[in-house]
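For reference, the structure is listed below as structure tokens.
The complex appears here without one of its protein chains, the remainder shown in place.
As written, the chain order gives the labels A, B and C, with residue 1 at the start of each chain.
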Amino acid sequence: MDKLEQLKTTRADLDDLSAEFSSNEESEEGSKDIKTDVLTINFGPQHPSAHGVFRGVFEVDGEIIVGIEPHIGYLHRCFEKIAEHRTYTQFIPFTDRMDYLSSMLNNWGYVISVEKLADVAVPERAEYLRVIVGELNRIASHLVFLSTAAIEAGALTPYFYYFDERERILWLFEQLCGARFTYNYMRVGGVRVDTPDGWLDDVLAFTERLEKTMVDYDKLLLGNYIFKKRMKGVAPFSAEQALDWGLTGPSLRASGVNYDVRKADPYSVYPRIDFDAVVLYNGDNLDRVIARSQEIIQSINIIKQAVAQIPDGRVYSPGMPRYVTPPPGEAYAHIESSRGDLGFYIISDGSPKPYRVKIQGPSFGNLQVLPAIATGSFFSDAVLIFGTLDAVFGEVDR
Amino acid sequence: MSDEINVNDNNIEDLPAKGMIVQEKGLGYTLTVDRKDLFKTATGLKEAGFDLFLFVSGVDYPNHIKLVYRIYSTKRANRMAFVVKTEVPKRDPVVDSLVPLWSAANWHEREAYDLFGVEFKGHPDLRRIFMPEDWVGHPLRKDYSDGHMLVSDSDTQAKPKLSVVDSQTDDGDEDAGDEGKSEE
Amino acid sequence: MDLTKGQLIQQPASKAGILQEQAPGAGLILGKAGDLLNWSRKNSIWWMAFGLACCAIESLMCLNTARYDMDRHGGLLRNTPRLSDLMLVAGTLTHKMADITQHLYEQMPEPRYVMAIGGCAINGGPFYYDSYTVVRGVDKIIPVDVYVPGCPPRPEAVMYGIEQLKEKIIARGMIE
Partner (left out) sequence: MLTSVELVEFAAKNGIPIWALDASIALVLALAVFSLCGLGVIVLVYMERKVSADIQLRLGPTHVGPRGSLQLIADMIKLLSKEDVFPKHADRWLFRLAPALVFIAAFVGLMVIPIGPRLVVQDLSVGLLYVLAIPSIAVAGLIMAGFGSYNKYAMMGGLRAAAQMVSYEVPRALSVIGIVMLAGSAKLSTIVDAQGFWYIFLQPIGFMVFLVSTLAEINRVPFDMPEAESELVHGYSTEYSGMRYAFFLFGEYIALISAAALTVVLFLGGWHGPGPELLGPIWFAIKFFGVVFVIMWVRWTLPRFRIDQVMDLGWKVLLPLALLNILITGIVMSI
């Protein structure tokens, strides 16, 4: 029985094959074009430049991409469901692990939403500390972006330089809150601890150093002829296209849309700080890289001003209960994360646990543009485009 | 520069259904519409300059799922954000897709479909996005549970139950592929 | 270091040791060859970049960088499982990813080692005990040689884990 089946299928295969051959012959007679076949390449989920666990099914015709089908969800850890089973404070460490390259900013986005929900005031010193650590973390995240962009373009050396600078930031964080990477530093109503002695001077010294070294690194990477040739004019998208696809953050600003939450919907003490939102106009790969590099400079500016303005005082608002219990209601607050508009939409039913937490991760919105802009480009460039969209899979999959 | 723009919060005159717009605490301008009118309202908002679709999310209530859309305008002078809410009954969770208006809605609607089971009419490619295709159930609904989930709680204890922590440590050599695919 | 070495060597006799009892000369040669092999294996651990989540940045990428530099000990980051001796599973393993992890493990040539880095890879993590997607530890699907706890562990901890793996490699017989 089985054999019969087998025979039948092989027979059918043969028929198909012969039909294919005959059709090929016919078409070759008709047209002189070289017939090429589309090759399906599986990119990921484990690939040196997949930035985690992304799977893209790339269809390539020679070196040109004719179709991309992204698959995500390989790191789906159901944070939103977990949040419903934790108290408001207990959920803070989860935000660390969401966009793990900018944990401080995630902390911040979450606590600012809970504060809005529970109407908690934050002491001024805590606000300034939040700005300082947030911007330091933005720098750290952008340094990782630049180093991976360099690796994907084939230059291995800048990675070591950028990571060296990042280590210095991690060292500062370690002094501040004891962790290198997942900080759990912010609290509803302030920050966990005050700075150790001399920490702010260390921060200033670091920014002075970075200001100088960034010039060199920019020369090394962004000034490189090959790097520019690889990046310039690749996968540009216009402002309309970027908005239509819901991009936010530096990727959107590289297309000429001035949408920076720090400016558009100011929070914390940003109104008192003088800085520019980096807006570039080509929207190609090179601009997306330059935008990050420029943002590092802006962040240095912000940190310097914040350190100069920071007052003395408490870092945690007095009388905060151990378990925050906001009144029933809904709140949405968002901040400018290093990848874009990071928002938390929280619904409280009056219990110590949230009824629903919706996390609006910028990487999720940014990544979905990939099939639209990478189709038609080179396979090598698709990897770069994917890199410049700067998706962190903890945040995409949540 | 955005900080030079004169923020005029009352400029909602040209919006559709302006009579129903309320300012909710914690959310800002909010408009609750019937699900039949959602697409029409969204079209009006798009024409009024709301060009950035930020997210759509579901909230599971006992009898219905509330969908919350957040959209933003970079063109309008006051750069306002806007929340649109609509409700779909659990028995028939169908609503119009907004992908024709904003391409960005694509993955967000797939996410809502995956996690809440809301079907979006007119979506070009409505598949599960996070969970595997053969997953049973929609995890973010309140009644979803499997072996590992905490029991959906009426108690408001801060600590997770210890028994659950124990049970997950000795769940043995279960085949990983099958683990967690238990029924709703 | 020497203390641990002494402890570990007193493990059950390896096949080479048994051979030495039966045919002394051959055993000696085999033993010496085994020593050489183990020496080379321990000093040239190439690991596969298998980053799943947060731990990947902290322990995989930082391990290469100037401050930690596993290249000093002969460790190299390789992209393909075919060239790797060690699989550093760094991060949360979900059910969707489990098959692929197993597949990659099978693609690695023997002798192969697995190191579970961080709480998630060890037992599902300190936080995801009630998650519906997370596999409770990578040892549910592939054998693990060394566990490095932390959330995420510091790069130094991973380096210490690799040192422990070296001890384990020495303690193994040549014919495994």
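What we mean here is this: a contact is a pair of C-beta atoms (placed from the backbone, for glycine too) under 8 Å apart; a residue touches a chain by one contact, two chains touch by 3 or more.
Since we're looking at a predicted model, the values are computed, not measured.
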item: Visible contact partners (per top-of-document touch definition) of the missing chain; value: A, C
item: Residue of A:Arg230, A:Arg262, A:Lys304 or A:Lys358 touching the missing chain in the full complex; value: A:Arg230
item: From A:Val66, A:Ala121 or A:Leu156, residue that would touch the chain that is not displayed; value: A:Leu156
item: Residues of chain A (touch criterion as defined above) contacting the omitted chain; value: 39-42, 47-49, 60, 63, 150-157, 160-161, 164, 224, 226-227, 229-230, 378-381, 383
item: Touching residues on chain C - with respect to the absent chain; value: 36-37, 39-41, 43-44, 66, 69, 71-74, 78-80, 82-83, 85, 107, 109-111
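The rule we apply is simple: only the chains that are shown with their structure count from here on.
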item: Arrangement of touching chains [line / ring / star / complete / other]; value: complete
item: Between A-C and A-B, the pair joined by more C-beta contacts; value: A-B
item: Chain at maximum distance from chain B, centres defined as averaged CA atoms; value: C
item: Geometric centre distance via CA averages, chain B-chain A, whole Å; value: 21
item: Centre-to-centre distance between chain C and chain A (centres being mean Cα positions), rounded to whole Å; value: 30
item: For chain B, residues contacting two or more additional chains; value: 130-132, 139, 144, 149-150, 160
item: Sequence positions of chain C contacting 2 or more other chains; value: 96, 130-133
item: Touching residues on chain A, where the partner in the complex is chain B; value: 72-73, 76, 78, 80-81, 84-87, 90, 116-117, 240, 243-246, 248, 257-260, 263-266, 271, 276-277, 323, 329-332, 341, 343, 345, 347, 351-353, 355-356, 358, 360, 364-365, 367-368, 372, 397
item: Interface residues, chain C side, partner chain B - complex; value: 95-96, 98-99, 123-124, 129-133, 135-136, 140-141
item: Contacting residues of chain C [partner chain A, same complex]; value: 49-54, 56-58, 61-62, 64-67, 79, 91-92, 94, 96-97, 100, 104, 127-128, 130-134, 151-152, 154
